[in-house]
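What you see is the complex with one protein chain gone and the rest in place.
Naming follows writing order (A and B), and every chain is counted from residue 1.
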Amino acid sequence: MTSIRRFGESKRWSDAVVHNGTAYWVEVAESPALDARGQIAEVLGQIDATLTMLGADRTRLLQVLVYLADLADAPVLNELWDAWVPADPPVRACVQAHLSAGYKVEMIITAAMPSSLG
Amino acid sequence: MTSIRRFGESKRWSDAVVHNGTAYWVEVAESPALDARGQIAEVLGQIDATLTMLGADRTRLLQVLVYLADLADAPVLNELWDAWVPADPPVRACVQAHLSAGYKVEMIITAAMPSSLG
Partner (left out) sequence: MTSIRRFGESKRWSDAVVHNGTAYWVEVAESPALDARGQIAEVLGQIDATLTMLGADRTRLLQVLVYLADLADAPVLNELWDAWVPADPPVRACVQAHLSAGYKVEMIITAAMPSSLG
């Protein structure tokens, strides 16, 4: 069996899972009381923190699927994203979806790991 | 060319696809006449059946993206999910999306295969 590494396991889910050199995880803002700008900034920061935990950085991002509770926040997303995304950016999709109460943004991330993480 | 294994091929889609040690598939309830609780329970059972067909089990799940037709069903999802998910759980996302008539839940699954499945 090939190995699976899990990070931040709770009863319901793992914060991140790594298999075969690829990491999968989901971010929502830790502070859902923030407005859309605050939540998007926080989620981008959380992606950085997860990448650091995995021994990687923004240049290893492969794909980011963004769900906005309101597409009217897309310009704010783009402003913060453009300042954050590295010169070699991931693929990105962005659609509107109703999210749990208070949440303005949810991102599903796929990233390439350093080979040592398997 | 690296090999791709497909399971349950119809004209429109495959029920599951395996490549490079990773399996991808989608589940909706086989019984859309059921209520949300019934459909969620059925979909979790269908995931088990697909895992068995692939020679794997729940501990090999990497990521599950859940679309609920109505986020008001999230507590039922969590109740059934918590009783079903293994001690080493996958990453999970859950957002609301309008689904085909009658469907209450759709799940997109990524899982790690035993190495023999390639």
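Here are a few things to note about the model shown:
As a convention for this text, a contact is a pair of C-beta atoms (placed from the backbone, for glycine too) under 8 Å apart; a residue touches a chain by one contact, two chains touch by 3 or more.
Note that this is a predicted model, so its numbers are computed, not measured.
Across the interface with the omitted chain, chain B contributes residues 1-2, 4, 6, 9-17, 19-20, 22, 24-26, 67, 97-100, 106, 108.
Although one chain is not displayed, its contacts with chain A can still be listed: residues 20-22, 60, 62-63, 65, 71, 74, 78, 81-82, 85, 87-97, 110, 112-115.
The rule we apply is simple: only the chains that are shown with their structure count from here on.
With centres set at the average Cα position, the gap from chain A to chain B is 21 Å.
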